[in-house]
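Removed from the display is one protein chain of the complex; every other protein chain stays in position.
Labels run A, B, C, D and E following the written order; every chain starts at residue 1.
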């Protein structure tokens, strides 16, 4: 049996929480596709390419991980990639509820694709890409929340964003 | 005792989840008013009239159902209509919390009007108007989620919306 | 349309929370049967008869309320009584979850019987029969939690229970 | 990569909910061990052997499923079996919370063993072994909740249990 | 030991829920700083100054309360003020989850500052500044939800906001 799993997300930017989940999932399935969602409406901080490069750099040492893109329905992307599993991390009850609704809808659309949930590690359970960006913009220290590569990218990106004054 | 109940919502568009609740509520009270919320700030996909027509078509066979409009405070609309009951469907815990907060506020504003909750049927518990629209726009199959009439309306509406390319 | 509703419970003893729900439900349906669950395994403080007498006394002024007993499956009792509605009060999220599970099971067993949920009034949301008994046994003041009749019954019951020392 | 997963439980008796999860998990991992918990304190209805026989009968057509027993710490059993994954089904938020607590504890005890959660199918989300037994004892119809084999076993078991009267 | 606590919020406008929490917190700590968040992105109804004046008027009789402003990271403001405690009110489970995530992040940023939660009083548990404004704009009665001062300010503010017609 050879099983491909997909771990979808925005990864804007990738955090230690994401990377922990990628590492743990890669041990369970033959191949893991980390799939970056292209969502033009959301005005991301990092371009698709920048996010792909950061993810590649941080997962370089994991042999069975591949970075991909998708837009449209996740389950159709999964079907095209021959993936049987979607990976979702859960942290809080409210995550969980939204995830169950999406899982039911995905099951309705593609009954053969299974969603499996992994619990966030305790020390990463409060990290989200949005919160990392907010803390960084307000001058807080984000080492320990993202890998050094990502911290450097955030620094150069957000310095550009701000007007010199 | 003759009791009128109100089932309020945006119905943009009506789903099988809504229609299941309408059918079940209509068996419990003498008269059921399905009340479409006019919320100009929300940029709905369907006009008030289009939503009314779809709801009328889908509830044609239920004698004690009537379609209405409201804006402003729901409890005042209910009082004007002589309704003693508000119907709310609940699916998930997060729905439930928001509903409890609204129920407390409505009770504060009009202590004589009672809110009753009905649980969504299992097979419809993951359907929402927003999710139906999202899935449809991304090319997913929504039969089974909305009645055929509504599916046809969505098709013609969303085809107009997209630029020919 | 004439609708009978059933409000089931242990009522060991009835609290202000129960009576609030009985009063509110009695305004929504033509007839309300308050159904005391006979559960021999649970070792109740009050006998079935004592609970019936307390409930009758506290609901004497509500014309369309009747007190009954049941054991076995609630939905079969409801069917025998010609009831179309089960009333359940909800206070907290954990109540709610258990209630949803029971509602799904009851719907599976008797699809024609509908469960409706009413939210506990804010000032009664922390009262349960068990907690009232615990507080009373520990010497706390329970006026405001149960009607005076019930307080008197608790007093005489629990004084008998304790060894004179 | 060859991954063994363990699906632990009491299975007293197995339900359609369990079997749905077994079937779905067996498609994701190379080998699935369904592990029956021996808990002498709990006074089960069915003996370990009876549960094993029912599970074997119901999973006969799934090649990579094996039935096992365990007592003591689940993660140590998993380590002895060379399993890298624990499977847990989740239905409601309260399940979920308890599961997260156990997952943290198991991760503390054996960091290399990963717990993955699968969401119960909507139509089985209200079924539990305990509820099935309760409904059956009260004379309710449980076809649709358990496989025919299990229903037959329940019938013969619970008939023995009751005094002839 | 002299402990300063900070109660942060938008207070746009202050409600009876906020004032209840301020009063209760002021009894627990030597000094309480009510800290108004300056968030230019949020388009508040009341200016920072108007909010400060309303808070001062409503807390005039509490000796150890002081009104302040902050922007940027709350924990850095707390550190600058020599505060050891952050006060947060909780009403519903969803509040609670978000609060736990923020608390973890704040603890990561400043391990010496402790967040303590106080439960909203039952009669105020459904009040939020946003809901008060919505109800007021729709013509509902908000006495009982905010102090008279705030009600008067809302009246003059929202009358200005609306076009004369």
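The rule we apply is simple: a contact is a pair of C-beta atoms (placed from the backbone, for glycine too) under 8 Å apart; a residue touches a chain by one contact, two chains touch by 3 or more.
All of these numbers come straight from a predicted model, not from anything done at the bench.
Chemist: Can you work out which residue in C:82, C:111 or C:140 touches the chain that's missing from view?
Modeler: Residue touching the absent chain, from the options given: C:140.
Chemist: Out of E:85, E:109, E:135 or E:150, which is the one that touches the chain we can't see?
Modeler: E:85
Chemist: What residues on chain E make contact with the chain left out of this view?
Modeler: Given the touch definition above, chain E has residues 1, 3, 24, 27-30, 64, 84-85, 90, 93, 96-97, 100, 103-104, 107, 114-119, 121-122 touching the missing chain.
Chemist: List the residues of chain A that touch the chain left out of this view.
Modeler: Residue positions of chain A that touch the missing chain: 93, 122-123, 125-126.
Chemist: Using the document's contact rule, name the residues of chain D that touch the chain not shown here.
Modeler: Interface residues of chain D facing the absent chain: 72-73, 76, 93-94, 97-98, 100-105, 108-109.
Operating definition for what follows: only the chains that are shown with their structure count from here on.
Chemist: Taking contacts as defined above, which has more of them, B-D or A-E?
Modeler: Output for the comparison: A-E.
Chemist: Same interface as B-E shows up in which of A-D, B-D or A-B, over half of contact pairs matched?
Modeler: From the options A-D, B-D or A-B, the copy of B-E is A-B.
Chemist: Centre to centre, by mean C-alpha position, how many angstrom separate chain A and chain E?
Modeler: Centres of chain A and chain E (C-alpha means) sit 34 Å apart.
Chemist: Mark out which residues of chain B touch at least two other chains, giving numbers and ranges.
Modeler: In chain B, residues 93-94, 97, 100, 103-104, 122, 125-126 touch at least two other chains, as defined above.
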